[in-house]
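With one protein chain held back, the other chains of the complex are shown just where they sit.
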Amino acid sequence: MSVKEVQNSKESQEYFVNMGPQHPSTHGVLRLLLTLDGETITNVEPHLGYIHRSIEKMCERDSYQQIVHLTDRMDYLSCHMNNEAVCLAVEKGLEMEIPERVKVIRTIISELTRLSSHQLWWGVMGMDLGAITSFLYGFRDREMITDIFEETCGARLTMNYNIPGGLMFDIPSNFQTKVKEFIIHFRKKLPEYDQLMTNNIIFRNRTEGVGILTKEDAISYGVTGPSGRASGWNNDIRKIKPYSAYDRVEFKEITYTKGDSFARYKVRIDEMWESMNIIEQLIDNIPEGNYKEKTRVVIKLPKTEIYQSVETARGELGVYINSDGKKSPYRVKFRSPGLSNLNALNSMAKGGKIADLVTIMSTIDLVIPDIDR
Amino acid sequence: MTRQELQNKILSFPIETSFAETEVETQYLTTDVSAKNTHALISELKNNSDTYFDYLFCQTGIDFPEHMEVLFHLRSTTHLHEIVVRAKIDDRENPIIDSVYDLYKTAEYHEREIFDLFGVKFNNHPDLRRLFLDDDWEGYPLRKDYVDEINIVEL
Amino acid sequence: MKFDIYDFSVLTSSIHELLRSVMGETSVMITEMVIVGIVFLTLFSVLGLVLIYIERKVCAFFQQRLGPMRVGFWGTAQTVADAIKLLLKEPLMTKSADKFLFNLAPFIIIISSFMAIAAVPFALGLQALDLNIGVFYVTAISSIGVAGILIAGWASNNKYSLIGAIRSGAQIVSYELSVGLSILTIVVLTGSLQFSEIIESQRDGWWIFRGHIPAFIAFVIFLIAGTAETNRGPFDLAEAESELTAGFHTEYSGMKFAFFFLAEFVNMFIISAIGATMFLGGWMPLHFGELTSFNEIMDFIPPLFWFLGKTFFIIFIMMWFKWTFPRLRIDQLLTLEWKYLLPINLINILIMAFIVLMGWHF
Partner (left out) sequence: MKAIINYIKEVVGGIKTLINGMKVTGYYISHPKEIITQQYPENKDTLKMMDRFRGEVIMPHDENNEHACTGCEACEIACPNGTIEIISDRILNEETGKKKKTIVKFVYHLQMCTMCNLCIPACPTDAIKMGQNFEHAVFDRSKLTKVLNKPESKLRAGVED
């Protein structure tokens, strides 16, 4: 029954609980209006807009370099990939040829961002399920990556390291040694994640069979990224339409078929191993060359429509730019992975308990500014 | 299927569509169609076995000076080809188009967002409300003629 | 008895003689009760502060961090500062809360843990209440605490606290069963319910060693059910932060919240004290039958240290549970109790009774 009917129907036993917008497990300002019947959930209705800054309106008055900076504030955990999406779109519009060095460095840092985002996800998922220690272990490993970012471009999270035509700085001299050090460290620590959480029987009971998402539903709801791949739908943009240096790296696209919370969890854990393989294949042979292509100070795209999608840690981020030749684009639309993943939340959480809703939400890994834009 | 086969396939459909000739080849094959028979074309594209566009990955609203547009970016997860369906809505004051929620469940939030920011009403949409802004917000922010002295900072 | 030198009853009877010489019969009893009350009040607050400090430090070291370091040397004054802060905080109450019940709930919980701590045998002669039905008394008293939680949840008129309270009601009621049954397996061995006699019977070896396998199973079940009884560890569904913000004590602040917080830690101390008394021989030093020289050395350590050492060992294990495992869901919690702990417990008692019958225990 919709919210209105339940409110004025006398005999219904259901009552409403507001989960959010200020709530420990919504990771941001998302308000879920739960219709509860005792502990079981009959309807989940997300209310959005608490952090809506209308980035798309701002893009219509900004220059292209400034749009790249705006995407940092969308999915703040995969900043580099968001910037890369806009830069690739602008470079495609200008038909610019990008030096090989830039492509390889962009792919390495994208994979590092994916690793840091999955580490934070793992820590926060543990905290949501009650194992607070995993939060500290996740952040301890993530600290090494953010130090590398701080060394390369000066900012730890919202990096803005990409500019249309290449990179803002060249990588520092000790970049390769630091990344190798991190990989050696993390190859020892990742099995600890499994030991602490994955094989834990309490964790298994809490996640197996919870929040099933079939493959047809995943495609129809447009649930991309690790959450979609856990339902057996291989939607990895790095494989379908490789960009930057992904075509010269071989890596496995991890898909499971059960589509429950445990499958989504396992996809992300295995993806961390894959990201490390990718970095290891690229870190030793970064080609020489300049780190940015000369572009004009004021970039004017010709009158075209460009759509560029990129595989972020949460799914497919698409950038649609419709430019009419002026300094700033006529219309920019960001296809946010979070919006469609959230759309599928109701069908997964219906019938489960409140504790299941928390498990499902942490396995689809929502980042609210990415949804609200 | 290559673009040319796709184009011929669509022309063979009973629905009246047109293909804009642009000097430089656009990234995806773009079909222009009027608002009335958008739903028919998209359901045909989805159910037809050789095209089988079963994944709507982006639905965008654009506001042009004299007409509105709703773009549907469709991709087939099996044949891995893409297409853009451009639905033109001529009436800018009260734009109405059919919702594709019955074909793609992801359209629910995309359409609510377009309604919220552009004011395009969608028929038989399950629950058409504003997605981000409050329900009593007047005006549609992403329209070009939207004016708001407080929030919009002209650089 | 080598360790008579540490017998506290010498001290208590001398105070008794002193008071008798000064006052009449009834006033002696009253002053003694007041003295015992004051002693337990200070014990409560000191225990609360020490346990909270230990919990924060142990949790920090589990998570590779230092924990409170700034207030006082190595952060020792941190909990004192917290207590003062809670004293100064304004006790809020939601407008539509049920005022009388809202204020009554914390006191019920504190009273129930006060009455339970009275029966705990700290050392030889240092026991406020040595009833001959000691074990039965403690399990009965610890079930009053759940009434306080339910009243708190209902009275604060907040949906989250109501859900939290109902959850913890179901949890404590069902886990009392396993606590009682696992203690019962040891009572089968000792034959008496009186704490001092139970400790006495462990003179030449603790029950966990002499009762070998079934006693160890009972000890593991007691640990699991004990953590569930005090709403801690993987069973802290009542105040599950990630689901119900802070569960039944969401609306409480200031001194009332301090009562809830203190009661949780003292309950943990009581459960581990009972565990130490039943399974690890209370204040009885570690003896191995014939090795008299070894026994003499053990007797030099005063019984109070033996008791505190064992209790804090069990507290450390409970903290280890809390900081490693994720939380159970409410239905898994109940299936764990009714489908796993209870059957194992019943079979365990049967085996123990059979062993005692055949005399196979040491």
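Read from first to last, the chains carry the letters A, B and C; within each, the first residue is number 1.
Heads up, the rule we're going with is that a residue touches a chain if its C-beta (ideal position, glycine included) is under 8 Å from a C-beta of that chain, and two chains touch if they have at least 3 such contacts.
Keep in mind that this is a model prediction, so the values were computed, not measured.
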Touch criterion as defined above, residue of A:140, A:180, A:258 or A:303 at the omitted chain: A:140
From A:120, A:153 or A:263, residue that would touch the chain that is not displayed: A:153
Residue of C:313, C:340 or C:362 touching the missing chain in the full complex: C:340
Chain not shown: contacting residue from A:22, A:40, A:66 or A:234: A:66
Absent chain, residues of subunit C that touch it: 58, 61-66, 69, 320-321, 323-325, 340, 344
Sites on subunit A contacted by the missing partner chain, in the whole complex: 62, 65-66, 69-70, 72-73, 133, 140, 143, 150-155, 158, 160, 168-169, 172, 192, 195-197, 199-202, 204, 297
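Basically, only the chains that are shown with their structure count from here on.
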Averaged-CA centre spacing for the pair subunit C and subunit A, given as whole angstrom: 46
Cα-centroid distance, subunit A relative to subunit B, in whole angstrom: 25
Approximate Å spacing (C-alpha centroids) for the pair subunit B, subunit C: 65
Contacts with two or more other chains, residues of subunit B listed in rising order: none
Junction residues of subunit C - those touching two or more other chains: none
Touching residues on subunit A, where the partner in the complex is subunit C: 15, 17, 23-25, 39, 126-133, 136-137, 140, 196-197, 200, 202-203, 205-206, 353-356, 358
List of subunit C residues in touch with subunit A within their complex: 59, 62-65, 159-160, 163, 234, 236, 240-245, 323-332
In the complex, subunit B residues that touch subunit A: 24, 26-28, 30, 54-58, 60, 62-63, 71, 73, 77, 80, 84, 104-106, 108-110, 113, 117, 127, 130-134, 141-142, 152, 154-155
